[in-house]
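Here the complex is missing a single protein chain, while all its other protein chains stay put.
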Amino acid sequence: MNFDYSEKVKSFQEKVTSFMDEHVYPNESLYEAQLNEQDSRWSGIPPIMDELKSRAKEQGLWNLFLPDHTYGAGLTNLEYAPLCELMGRSLIGPEVFNCSAPDTGNMEVLARYGSDEQKKEWLRPLLNGEIRSCFSMTEPEVASSDATNIQSQIQRDGNEYVINGRKWWSSGAGDPRCRLAIFMGKTNPDAPRHEQQSMILVPLDTEGVTVNRMLPVFGYDHAPHGHGEIDFKNVRVPDSQIIWGEGKGFAIAQGRLGPGRIHHCMRLIGAAERALEELCKRVQSREAFHKPLADQGVIREWIADSRIELEQARLLTLKAAYKMDTVGNKQAKTEIAMIKVVAPNMALKVLDRAIQAHGAAGVSNDFTLAAQWANARTLRLADGPDEVHRRQVAKLELSKYKE
Amino acid sequence: MNFDYSEKVKSFQEKVTSFMDEHVYPNESLYEAQLNEQDSRWSGIPPIMDELKSRAKEQGLWNLFLPDHTYGAGLTNLEYAPLCELMGRSLIGPEVFNCSAPDTGNMEVLARYGSDEQKKEWLRPLLNGEIRSCFSMTEPEVASSDATNIQSQIQRDGNEYVINGRKWWSSGAGDPRCRLAIFMGKTNPDAPRHEQQSMILVPLDTEGVTVNRMLPVFGYDHAPHGHGEIDFKNVRVPDSQIIWGEGKGFAIAQGRLGPGRIHHCMRLIGAAERALEELCKRVQSREAFHKPLADQGVIREWIADSRIELEQARLLTLKAAYKMDTVGNKQAKTEIAMIKVVAPNMALKVLDRAIQAHGAAGVSNDFTLAAQWANARTLRLADGPDEVHRRQVAKLELSKYKE
Amino acid sequence: MNFDYSEKVKSFQEKVTSFMDEHVYPNESLYEAQLNEQDSRWSGIPPIMDELKSRAKEQGLWNLFLPDHTYGAGLTNLEYAPLCELMGRSLIGPEVFNCSAPDTGNMEVLARYGSDEQKKEWLRPLLNGEIRSCFSMTEPEVASSDATNIQSQIQRDGNEYVINGRKWWSSGAGDPRCRLAIFMGKTNPDAPRHEQQSMILVPLDTEGVTVNRMLPVFGYDHAPHGHGEIDFKNVRVPDSQIIWGEGKGFAIAQGRLGPGRIHHCMRLIGAAERALEELCKRVQSREAFHKPLADQGVIREWIADSRIELEQARLLTLKAAYKMDTVGNKQAKTEIAMIKVVAPNMALKVLDRAIQAHGAAGVSNDFTLAAQWANARTLRLADGPDEVHRRQVAKLELSKYKE
Partner (left out) sequence: MNFDYSEKVKSFQEKVTSFMDEHVYPNESLYEAQLNEQDSRWSGIPPIMDELKSRAKEQGLWNLFLPDHTYGAGLTNLEYAPLCELMGRSLIGPEVFNCSAPDTGNMEVLARYGSDEQKKEWLRPLLNGEIRSCFSMTEPEVASSDATNIQSQIQRDGNEYVINGRKWWSSGAGDPRCRLAIFMGKTNPDAPRHEQQSMILVPLDTEGVTVNRMLPVFGYDHAPHGHGEIDFKNVRVPDSQIIWGEGKGFAIAQGRLGPGRIHHCMRLIGAAERALEELCKRVQSREAFHKPLADQGVIREWIADSRIELEQARLLTLKAAYKMDTVGNKQAKTEIAMIKVVAPNMALKVLDRAIQAHGAAGVSNDFTLAAQWANARTLRLADGPDEVHRRQVAKLELSKYKE
């Protein structure tokens, strides 16, 4: 047992930290300003983003998330996690390093399960940060907390598949660079429960694909990325676009979600760290009732509890990453379910305290606290609500004592 | 002791409930649609609002908040509170009945402390719902949780006052009908601590008044109402615009805040009631893991806890209203401080559970849950953060046992 | 709606408060000392108790709990509740006024459902405070949270009933004056679910009744009262001892529990009030880090939250009492379930804060905080665990929206 980061990790941490300090934080408001200067917040990508991406690529801080040596940095989950945390401190951070969801998960799916042709067509430009992609799984009509509820259909017709269904929360669908959806639906409703589903690649410009609207999150549009409600009506794609094969949807989803959850959690930990930092600075610069806010006992308690909750959430997430690396996603199932509950709830608490310490400024956009909060809140729902993960943890715990 | 509403209240409750059912809820999305059809969300008021206001006025459901018989409905706080709750169920509700903040508080100030001239010029059109107003107290540079921190100046110069200061969170300043700010500042920084401040009426079109920007709340712009950051630079108004007299700012603020807090709290209770109703309906219409969500024990616990917290918050708020009516604002100080902590926190919990029960739909604008949540969150800060109210409650409690 | 106590209640409050101040609090440690001086803590009743009882009787502060005018004070639930609160401030308080559980519930059952003979034999001496009684419902072998689980049998044999079963948590069974158990068991396991059970009077000296042991609560023996585990083996009583009739057990239990829950909750509210008072005094008399504990912001927050939670719990309990008085136990079902969750949890929080503020002294018996805590903790289980009451509240809430 050893709680120190490796030298390799420390060196990456320094590089990413420097990059964030020098290039990312100072450009957050420029990014927002450029976005607002456009005709519409959806019409293009703020130019500063491409500059930042080029610079990160130059410095070798690119595709760090991808454990595959051929395509990415070849870092383990345990090595990438602390870097992911640093990127998550800024809402524009992950994209700068080509490490933002849902592209990371989509790239990993393509790298692990994609055919050579699929890799060439889609993985390459994604790895280069030229195009973006979305993931179309959740449906408005059913409780997606139970994935077997999915109703969309993928029906074979000759050497094509015909796709029908309404999806929403297809994040990234608003991005003008978004070219691809990974679509989940049922190829065979009569197969055993976990073999009914398949995943298929759908170019967004295919006939029958309509982005109805972009869904806001607590008032945030998340432009130009956004969360799309998309109709797929008799959409036809060649059968070569199926990933891995019919009935593999569930298996791919399981593989995809493990690392994705680590990433989500570590980004939230980064967001919470930054919030705590901002809280500490703010309360040392403001006075009320004749002393700095920092001398109020209640605020000190917020700080202590935040530090305590942060440390614990990070350790548990790193342990989950370690187990994924050493004994595999399946053996790490409990840990992954646990962090998916812990990290968003911890981040929400820390962010909420930071908001409260900032007074009304905290709920505005003068700080990124409110936006990060909204983001963290969705992560109590995205990739399964807390309740489903707790169910999973309890089931595994109870099974230890079953006769 | 008696826990039943009076016949008078019951009759009003029926009328307001019917009005909400028939006219308000069915037009919420129309209101939003009309707002979005405009050139800008700030450029005008959705026409449906005027229709609704006329109808409410016709039915005598107008200015119910004003205890003064001459100008308003003459209801006591205890009588108005349960009606205010009903209006708060919809974000567009209070305005329909000319009962929305900050106009209610401003009208009350004018009715109680205004000169005849001030009443004629400002109170009349406000009571008629022709114009709107804002309240300029909070400042960006200092912690407003301690009201003695206020830095703005109101300096006499002949028979004029010269006003200087930067204010923010002047809610309603974005409304094209907003004509008036009640401005709080120091007329005499050398006076005893609670006599330094005054309130003065500033027409928004006076030279030197500039609305710099509108502040968002968790991504919501709250257009066309909005929250303004306003610069007052050498703004000159006749000395007749001072309210009640120099040095009365604090006293007026105290008087203004009591009923205002009841209103805020009751609206939040209404919002929470509606959220619980929506939660109950949603979970009976969705299935996961082979049974309705309503049969999940955890969700039943949310429902029970919500009902429990709601009932308690309502009783405490009604008791605060009762004490204000019977022994006065000063004697009701503890109760008012308590409800200001209880109601927003209760509403946040109930709304959060309802959001969670709605899945991702809950964080979008397909329901009003997320918007109501953002609203409730600001009320842990507006009119004093929780921490200041808890301080107050503790101080009064400890004083019982001081030797 | 009116939140003031009636003059009648105020007058009783004054009398009970004076009595507590003059006679009860000053004798708490004497009671404990006399108990410890005995051969065994179970062998007798501290003489001070009889003195206090005589004095209370003299002053007409006797059997205040009983709404029946013939036998008791004839106060409504709403009138008795605030007096019950005062008695609950001391662990020896309720007995002094002949208002302690389970005798209160047992007396009420006898007054409402007992035959004349039963009243003469048992109700009279109970009302006089000459004997005590216990209530034998809970069983060790089954989850009593679901009352239909009860396994004990009451079988008719000629004009006798033969009783078999093991009961525990028969509170009061340790008292040397305890003469009677009200026993619940099944007379007809084949009847409809809520008509299988009956209640029967069993003199404790009947052959076949054995008190196996007294159960401690968090280390407290609660002597001389205590909680008995009792075996009933072929216990024979005349059939005249059945209460109301066969199959009425459930109905009686429902009737018995309503007022009993009000009493439990109000006593807990009293205990919490006293704890808050002791907390406030303690923190004003101790210093740490160069200032009184009372000046620590965190402790002020405890005080404020305690006051807030107390007020809400009291209002809800009073409303439950009011509803019982005005629309009956059945209509007050939700309120009764709610307070049964609220009051113990509130009391535990307030007591826990008071303990923490007292430092290590708080967990000892130098104050009654720890003992009151243990008592409150059992009330999250006794008369149904929190979870069952929440279930009930949720069920009623959901039913409002069932199609």
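The first chain written gets the first letter, and so on, giving A, B and C; residue counts start at 1 in each chain.
As a working rule, contacts are C-beta pairs under 8 Å (C-beta built on N, C-alpha and C of every residue); 3 or more make two chains touch, one makes a residue touch a chain.
Since the structure is predicted, the reported quantities are computational estimates derived from the model, not experimental observations.
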{"item": "Per the touch definition above, residue among C:V142, C:V162 or C:A251 touching the missing chain", "value": "C:V142"}
{"item": "Residue in contact with the excluded chain [from A:L78, A:M199, A:A347 or A:A382]", "value": "A:L78"}
{"item": "Residues in subunit B touching the chain absent from view", "value": "296-301"}
{"item": "For subunit C, residues in touch with the removed chain", "value": "138, 140, 142-146, 149, 168-169, 215-221, 286-289, 293, 296, 298-299, 355-356, 359-366, 370-371, 373-374, 377-378, 380-382, 385-387, 390"}
{"item": "Absent-chain interface as seen on subunit A, which is shown", "value": "1-6, 9, 78, 276-277, 280-281, 283-284, 294, 297, 300-301, 303-305, 307-308, 311-313, 315-316, 318-319, 322-323, 326, 334-335, 338, 341-342, 387, 389-395, 397-398, 400-402"}
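Note that only the chains that are shown with their structure count from here on.
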{"item": "Same or different contact residues where subunit C meets its copy subunit A, judged by the half mark", "value": "same"}
{"item": "Greatest separation from subunit B - chain, by CA centre", "value": "C"}
{"item": "Centre-to-centre distance between subunit B and subunit A (centres being mean Cα positions), rounded to whole Å", "value": "37"}
{"item": "Where subunit B and subunit C are represented by their mean Cα positions, the distance between them in whole Å", "value": "43"}
{"item": "Distance from subunit C to subunit A - Cα centre to Cα centre, in angstrom", "value": "53"}
{"item": "Where subunit C touches two or more other chains at once, by residue number", "value": "297, 300-301"}
